[in-house]
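A single protein chain has been omitted from the complex, and every remaining protein chain is retained in its original position.
In this document, chain identifiers A, B and C correspond to the written order of the chains, with residue numbering beginning at 1 in each.
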Amino acid sequence: MLSIGIDAGSLTTKAVLMEESKVLSRALVHSSTRNAAVAAIDECLAKAGLKAGDVLAIVATGIGRNEVAQATGHATEIICDARGAVQALPDARTVMDLGAESSRLIRCDSSGRVTDFVLNDKCAAGTGVFMDAMSKALRVPMPDMGELSLKSTQDVNITSMCVVFAESEVVSQIHRKVAKEDILSGIHKSIATRLYGMLNRVGNEKQVVAVGGLARNIGVIKWIRELAGTEVLVPEYPEYAGAVGAALIAADRNKS
Amino acid sequence: MKTAGVDVGSLAGKALILEDGRILSWGLVPTGPDSAETATEAMDAALKQAGLTLGDIEFIVSTGYGRVVVPFAHKNITEISCHAKGSNYFFPGVRTILDMGGQDCKAIRCDGTGKVVNFAMNDKCAAGAGRSMEVMADLLQIPLVDIGPRSLNVEKGEVSVSSTCTVFAKSEVLAHLRQGAPTNDILAGLCAALATRVYGLLKRVGIEPEFVISGGIAKNVGVVARVEQKVGLKASICFEPQIVGALGAAIFARETLLKQQKKPVTA
Amino acid sequence: MTAKELDAKLNLQAGRPTLKSTIDASRARKEYWAGVKEAKRQGKPVVAAFGLLPREIWHAMGVPVLGMESLALQVAARQLSGRYCQVATEMGFASELCALHLSLLGIAGTSQRDAFVEDLLVEPDLIVGSTFACMSESKSFLVWKERLGRPCHVVDIPINASGPGVPGRTVAYVAEELKGLIAFLRSNGFEYDEAKLSQAVDCSRRTMELWTRIEECRKAVPAPMGAVDALLCIGNTLVSLLGTETCVTLFQSLLDEISSRVSCRRGLLDEERLRLYLVGIPPLYHLDLLDYPAKHGAVVVKSDLDFFGGCMMSPDLLDPGRPLESLALKQLSDIVNPCFDNKIENAVRTIREYRIDGVIGLNKRGCRNLPASLRLIKDAAWKGAHIPMAVFDLDGIDPREYNDALVKANVDSFMETLVTSRTGTGI
Partner (left out) sequence: MSALETLRKSVKDPQKIAGEAKAAGKKVLGYRCVFMPEEILHAAGIVPFPVFGTPEAVSLSDAYFQPNLCEFIRNIFDLALKGKLDYLDGLVLCNTCDAVRKLYDHWKAYIGSPVCYMINNPQRQFTEAGLKYQYQELGEFRRAMETFAGKPVTDDALRDSIRLHNQTRSLLKQVYDFRKPDSPLLSGEEAMDVVMACMVLPKDRANALLKQLILELKQRANPPPSHGPRIMVTGSIIDNPALIRMVEEVGGTVVADDLCTTTRYFWYSVDEGGDPLAALARHTTEKPVCACMHPAEARLEYMMDLVKEYRVEGIIYFNLMYCDPFLYEGVMFKKKFEERGIPTILLETEHTPSGMGQLKTRVQAFLEML
């Protein structure tokens, strides 16, 4: 049975094509692309050498899920993230979804069913957008930030959590000739501290798994590990967790 | 007597030279990674313009975000005092000033000599600062200068933007776009939201004529018109609103010098 | 039921009342406020009262009272709070203060009020404030006092740090404070007759009896009464009319109406999949949110705001023979009183008795009382009844930052998790 999960996020749209629990193909396009969802689905199909008619069920998730015309069903990010995370790492009990514009902390059981969750959707502090702004302010590409921050030798405190103010705080650190890696370390620590608070709120139960685009950032993950005193695992394709969960839910629904 | 003021803001560095109370020249450079360097560049630009060297300037006051790191300044004074002073130079009748820069926004009340009697600034969160407009211009892919005029040309009706956080306002704007709202209407909503926040700040200090708007936002007619409407007063805007802080600093420099020389302070 | 039928049903409610008693209660509230206006016209002094003090005293002494919290809630329900909150911040008050109070400060601070507020509000002649039950209540009336320059009296209500067994000294102190209030009212021309106060307390006692029976009915499956009706009917009545025969009559008709629903097994939804309990102030300006979970076959069967300022307690604790002590005890037992033992017990009891499947907690930015206790409720709900609770940020009074789509998406998430945890599979 073939199913597609599509995660229409605020910055990127992700699609996965699955056969039962096996991922056949993945695609990622910018959400600002025209018909991003269609583009992502088409890319997935093309990679697997299939056509639209072969797939019976498509579940859409993410902030733009209701605008995915091809979807046969919808599900919220919370349950998709949990499902996807457990699929990738079966021991996952606490899932941190580190998305572009929001962070979610989810607790789930062994089958990926959600038992509790905490959201941050009032302030962009601690989200991917925050990191993106910092990346621009420091002129360090997003993918390099985490690595570079690990080279820090000195603690710098970044206290502002408002994206705009943090930008100026970072600029003033640059002015004071503070090394970029130290500033980066400070940024990562401040984000991780905030996420750590949310982690405590859902219970910090093992195994903690981080998904979402920001989970690729080793700097953030390192600090969360350090603060929480616990291992934080990251699946191979963290940004696709929601889409994988959606595809699995699509298959479930089709069966029942 | 030649004095100078240097204003190192978050987006631009400004320097201005004053001779016996008359503006001689000014320099305006974008803020670089090093505040001290920015200050030097701005100062050099102003000096070059006037055909002078640093040695010709008798007293220099620094102001703005980077005021404490200006290496050649004799004294630092906050941008709040400097804006009041500078506005008073252009508009002697000014009593209320709205200064809106990249990251913060200030409402200032002053007396007839340009001395601050009350002020208020926006808080921890950047909602209501000029930077949010840049973010939106970027997002909508239109030049910053077009925001104002276009926001006054509403097509279907102003949309409402409820998020105060710049980042979330951005997603709200995207949602409006997806739903087919005309760009102008979104811009109108953004300008209106900004004007409301700014107005709140003005009310905190109390509004009295004459009313001056300075800083980058003074160039946005969409915000200016909406603030004017709420305040019920026409705003005076000087020909180069970005140099008001540096001008104020230069005037303070002059006053300090005169006081040291025990001469009467007259313009 | 198909989605279409569900939608049709939703449209029938969508934040609107479904009970005749609710309409009657709204009318009674309007009459009450019209009565205050009329009293003012006749030259009687009008009291602006803050702090949810015992209404029995007002009724017994014939005091026309503007209940300021009630005013703020009505303004919120008409989506008008935002502009007054804005005025309050222009007056210098921090925007993160309680929106209910900010809106009242804004109303005090501007002469440009909308027609609705103008119509409700009369210029008060006296101000009564109290320290009950939070710092905003304890401080904001002082601004009205400053603005109006009218005589003002403060009633101190201590916290109840002892749970159900309130110490006698604390009850005695509150009774003493209430005596002080009566003395203040007497010195301003109102007459006090203890027999009348006893009558008012007796009305409250009978109201509590009816209320206890109403609550029993509400536990039925399917739920005969949802959060919208409860809020508008029970809340509306208690907040201004507790202690009057009118209140008793309204509660009697409500009991009749919902018990007939229960006897013919009529509910808001024929097929209830989930029963929800709401803690916190729902968006008064968007009450349809309370009916939104119907999309998932869920009903909000119980909400804390039902008894806003009413107080739920056993009628046995009210003794008309000792009216002041009874009222003191009632005030100290009020769920709004910042002591948590009562609230936790109440939450766990509610979850069990109403067969709740999930709790939604709302975190109001400006509130330091309830939101700071949500974790205690969450833990109690889980430990005591194994029921999950989700917490969302939402200001029930100030609509300016309300994001309908986002809030509904959050509700969807929670409903999905409840459904999956129940069915054991995907959805």
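Of note:
Heads up, the rule we're going with is that a residue touches a chain if its C-beta (ideal position, glycine included) is under 8 Å from a C-beta of that chain, and two chains touch if they have at least 3 such contacts.
Note that the coordinates shown come from a computational prediction; the quantities given were computed from them, not determined experimentally.
Every visible chain touched by the undisplayed chain in the complete complex is listed here: A, B, C. Only one of the listed residues, C:106, C:282, C:371 or C:399, touches the absent chain: C:371. Only one of C:21, C:136, C:199 or C:246 touches the chain withheld from this view, namely C:136. From the set C:38, C:96 or C:194, the residue in touch with the chain omitted from the display is C:96, counting the whole complex.
Touching the chain that is not shown, out of C:54, C:67, C:124 or C:158: C:158 (per the contact rule at the top).
Residues 65, 77-81, 104, 115-119, 121, 123-124 of subunit B touch the missing chain (whole complex, contact as defined above). Residues 91-94, 96-98, 131, 134-136, 138-140, 142-143, 146, 154-156, 158-159, 161, 167, 169-170, 172-173, 176-177, 180, 338-340, 363, 365-369, 371-376, 379, 391 are the ones on subunit C that touch the missing chain.
Interface residues of subunit A facing the missing partner chain: 159-161, 165, 169, 172, 193, 196-198, 200-201, 227.
The rule is short, and it goes like this: only the chains that are shown with their structure count from here on.
Put simply, the chain farthest from subunit C by mean CA position is B. Contact tally for A-C versus B-C: the pair with more C-beta pairs in contact is A-C.
Note on chain placement: the centre of subunit A and the centre of subunit C lie 40 Å apart, centres being C-alpha means. Mean C-alpha position of subunit B lies 47 Å from that of subunit C. The residues of subunit C that reach two or more other chains are 401, listed in rising order. For subunit A, residues that reach two or more other chains under the stated contact definition are 63, 121-122. Those residues of subunit B that touch subunit C in the shared complex are 162-164, 172, 175, 196, 199-200, 203-204. Contact residues on subunit C toward subunit B in their complex (touch as defined above): 86, 89-92, 400-403, 405. Within the complex formed with subunit B, the residues of subunit A that make contact are 10, 63-64, 67, 101, 121-124, 127, 129-130, 160, 162-165, 167-168, 171-172, 174-175, 177.
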